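Here the complex is missing one protein chain, while the rest keep their positions.
For clarity, chains are labelled A, B and C in written order, and residue numbers in each chain start from 1.
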Amino acid sequence: MPNSFGILFTITTWGESHGTGIGVVVDGCPPNLPLTIAEIQAELDRRRPGQSDIVTPRKESDTVEILSGLHEGRTTGTPISMLVRNADQRSEAYDEMVEKFRPSHADYTYQAKFGHRDPRGGGRSSARETIGRVAAGAIAKKILALAGSIEIRAYITQVHDIVMPAVEKFPTLAEVEASAVRCPDAATAGLMIARIKEVRSQGDSVGGAIECRVRGLPAGLGAPVFDRLEADLAKAMLSLPATKGFEVGSGFAGSRMKGSEHNDPFAMLDGKVRTTSNRSGGVQGGISNGEELIFRTAFKPTATILQSQKTVNVQGENTELAARGRHDPCVVPRAVPIVEAMTALVLVDHWMRHSAQNRIFKF
Amino acid sequence: MPNSFGILFTITTWGESHGTGIGVVVDGCPPNLPLTIAEIQAELDRRRPGQSDIVTPRKESDTVEILSGLHEGRTTGTPISMLVRNADQRSEAYDEMVEKFRPSHADYTYQAKFGHRDPRGGGRSSARETIGRVAAGAIAKKILALAGSIEIRAYITQVHDIVMPAVEKFPTLAEVEASAVRCPDAATAGLMIARIKEVRSQGDSVGGAIECRVRGLPAGLGAPVFDRLEADLAKAMLSLPATKGFEVGSGFAGSRMKGSEHNDPFAMLDGKVRTTSNRSGGVQGGISNGEELIFRTAFKPTATILQSQKTVNVQGENTELAARGRHDPCVVPRAVPIVEAMTALVLVDHWMRHSAQNRIFKF
Amino acid sequence: MPNSFGILFTITTWGESHGTGIGVVVDGCPPNLPLTIAEIQAELDRRRPGQSDIVTPRKESDTVEILSGLHEGRTTGTPISMLVRNADQRSEAYDEMVEKFRPSHADYTYQAKFGHRDPRGGGRSSARETIGRVAAGAIAKKILALAGSIEIRAYITQVHDIVMPAVEKFPTLAEVEASAVRCPDAATAGLMIARIKEVRSQGDSVGGAIECRVRGLPAGLGAPVFDRLEADLAKAMLSLPATKGFEVGSGFAGSRMKGSEHNDPFAMLDGKVRTTSNRSGGVQGGISNGEELIFRTAFKPTATILQSQKTVNVQGENTELAARGRHDPCVVPRAVPIVEAMTALVLVDHWMRHSAQNRIFKF
Partner (left out) sequence: MPNSFGILFTITTWGESHGTGIGVVVDGCPPNLPLTIAEIQAELDRRRPGQSDIVTPRKESDTVEILSGLHEGRTTGTPISMLVRNADQRSEAYDEMVEKFRPSHADYTYQAKFGHRDPRGGGRSSARETIGRVAAGAIAKKILALAGSIEIRAYITQVHDIVMPAVEKFPTLAEVEASAVRCPDAATAGLMIARIKEVRSQGDSVGGAIECRVRGLPAGLGAPVFDRLEADLAKAMLSLPATKGFEVGSGFAGSRMKGSEHNDPFAMLDGKVRTTSNRSGGVQGGISNGEELIFRTAFKPTATILQSQKTVNVQGENTELAARGRHDPCVVPRAVPIVEAMTALVLVDHWMRHSAQNRIFKF
């Protein structure tokens, strides 16, 4: 099921950019979870186009409908189907996209794989697909909050070559949402916004990076060997459009250290087993150790730019792609809630898998 | 199945470091594949301890037995079960490992998760678990070679702060295997070996990075959305012990570029649709584009060091872990065949999934 | 994913009887399949209420919308999402169903499992859930027809104690659809219809049995061991509401035979390996042998009857359930297209699995 994610808390997304709509089916949700449509809409609003002056002006309210799985305000334990209808299906660039493969987009590879594709707005490979992930992630976040006061916080640490200074304390949601760019350091946020506006004025785009931290995780969540927590998070992040890299804890920098510097010593603190450096990033041998989970994801610059580009057409001829289209000069600010959603989905799934193996003696 | 990997070409590994042995069951292998035990042993020999003077001196021949699935030298299409018996089960450090959690190992998290663990040599979290992956990967490599002359080449690009200069051409296996450190640049290899010996003499360890390239892949391999080729590779890499990061194509560096610099233009070359920069790393929208697949994985320094370390015991008391044990001062050279094996497993699985969806009209 | 079926051609159904609607997401469909909404609607029309005077008079047009996965009349290889809105949501019996567990329904067990349920019309356990299966099955049938001229024919062989004489030749669709009861033997069909009307007039219901035959299957479809073709068909049939039994080929009668009578001898016929008795039912060792696949499914009488019944309420008190509600006096005629749909889904999935394992050397 290439369009599903998760083993026990499973989401299946469907829909194309310019079709009827975009949707998701959540299967395996625990019953009796209090849930309102507003909780889901709030997360979608953080993802939707047109939310600020540094994102695409595409007009979409992204209003969610819950079609099943809820009764009298609580989940029933059966599939939760959610639908967001597409509104702004402008397709002026349609003819050109049918004919020419856009560089660094999925046009050519979809054609090579399927021999047939819906070229309008990128079809299935449009970032609109992530709507379903964010809607489902809102439910996962709610479960984590109720199950263990677990909090997930993603924020931008880098736009182009502007890098936020390292931050020790766990940023609040308000600090992240204070700026349109979702960088909790106000000074850096200002620089980032200026840079994004600058490249937009050049018809260009930039990439960046998101850090995600989770606090409140108990020790013991995850799995050995293939389904390590960091492995499933890496897959989740690299399954997002435009991502090029993932690192956990010390990451690539850790690979340039010696063991004596890098090792994360254990110590007792307030009666708890703790580690003192968290270079592990909250996970050891694939399993959470009770420290903050911390990882970073790299995003490439938006492939759509307002500059003419060399490419090839479906007839196999060299050609040029005209500069055109509405786009995000930097996808990273809107990716923040998506990173949080995918993180929540991974954690709930592992939590359920932990319950399955360890709670069997209590029905 | 947390100990299985792959959807159609599936491996299930089992076994602990100091138990009877280590094994793997390969399910879904195509029938009629010519296969010899020597082909599998050859890959295991690249992974085994004691192969050179920069790896652990632990004595293990790692001799593989094939228990099922082969008849008259060809696969039958039924499960291939393989077993490597453990030989050198020295457990002098046993008592201390029962009592004290080794820093940056999985001792504490296994205990937290399962409430019970086999502490001898790390039990299931020992890197010996990867024997099964390498044995299965040898079969996957053979399939790729026969199916499409697909070649996978991994090699070390970094040890500690020594970085190999970028290499344009696809290194040969001989170039990689020329040095014990598996860096195809001879001069850099010399420096890396010297560094590894130096840190070993200090009772310390170092990390590093592996680059992996695949040539011969057709365009169209992979899947949209969750099971993107790079997502499955990221999971595969982060499922390896000691890994902290993954990047594909331009990677983290790509996140510091502008779209106009980063985009990977299409051009016709010898009648084929090609891209000219391969900043995409051979994959676009989760699907191979026919260029070389290229990605890098970061490994932390070995956690076991010959220095005394602060830690905590199972009674929840602060204590010290004595310096002791045989270990690899740098795990990265022996990880090269493991990276190749996991890559081969991901590619065969996706190839089979492609066949399933696209070959249905020919039984 | 308890609401999904299939490994490679996967369907996920969602929706409740009296909610917004009922839907299905089909994942893994081959691309480039010509498909019209009329082909899907035709199968739904065979399943829908109100189609004849022996089924429930509930008014539902069951009009299907295709929300994704189709472009210019051909499948794209991405998820096909389909939706049927609920129309006739009369809930006069609502209050009683909230309070009292209906005998031989799933009210009590859903409550026991989830601690919360949508009681309107049975919620998720309503037979309306099968709408999604039939819509998806229509696609599977089309694939089988195009891939190998494979034809699936289900028909009623028994209603209450009226049993159709054994039929040698493969019935035509017209013969099956000639009567409202879907028994291809006209004389028996008449008796069955009379019996159904008789029990309805008594406020009662009856059960029955469906035979399903598939012709055109090549030898080699299926899998050894757990995923035998008959095992997956058994699961498919027992996953349908109201089913109590399954048998393939000689079935339960075969268990009363001697080996010398029962064995299915091979013989060459027109240059093909054939079996001469087909007591195997077209499958040997879990794999099709090229003969007609043949199996039967038993359905219990409809649980809803127009008679007062003893039961228990949610407070744990003995009580009576009043006679009421619209219902099918016999669910079996409407189950015929559902049996065909599930059969088609199993066969396409196995076909794809066969392609995956056996077509790998041709990309």
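Methods note: a contact is a pair of C-beta atoms (placed from the backbone, for glycine too) under 8 Å apart; a residue touches a chain by one contact, two chains touch by 3 or more.
None of the values given here were measured: they were computed from a predicted structure.
Participant: From the list C:31, C:184, C:208 or C:333, which touches the chain that is not on show?
Facilitator: Reading the full complex, the residue touching the unseen chain is C:208.
Participant: Using the touch definition up top, pick the residue from C:87, C:257 or C:322 that touches the left-out chain.
Facilitator: The missing chain is touched by C:257.
Participant: If the missing chain were put back, which residues of chain A would it touch?
Facilitator: 7-8, 28-31, 77-78, 143, 146-148, 218, 220-221, 224, 348, 351-363
Participant: Tell me where the left-out chain touches chain C, residue by residue.
Facilitator: Its contact residues with the unshown chain are 2-5, 13, 101, 103-106, 108-110, 112-114, 124-125, 129, 158, 160-161, 199, 204-209, 218-228, 230-239, 241, 243-252, 254-268, 271, 273, 275-276, 279-281, 283-290, 298-305, 307, 309-312, 316-318, 353-354, 358.
Participant: Footprint of the hidden chain on chain B, which residues?
Facilitator: Residues touching the hidden chain, for chain B, are 1-4, 10, 12-16, 19-21, 23, 25, 27-28, 31-32, 65, 67-69, 71, 74-81, 83, 113-118, 123-124.
To be clear about the criterion, only the chains that are shown with their structure count from here on.
Participant: Which chain lies at the heart of the structure, taking centres as C-alpha averages?
Facilitator: A
Participant: Just give me the whole-number Å value for how far the CA centre of chain A lies from that of chain B.
Facilitator: The computed centroid separation for chain A versus chain B comes out at 26 Å.
Participant: Using the average of all C-alpha atoms in each chain as its centre, how far is it in Å between chain A and chain C?
Facilitator: Their C-alpha centroids are separated by 39 Å.
Participant: Can you pull out the residues of chain B that are in contact with at least two other chains?
Facilitator: Expected reply: 218, 220-221, 224, 353-354, 358.
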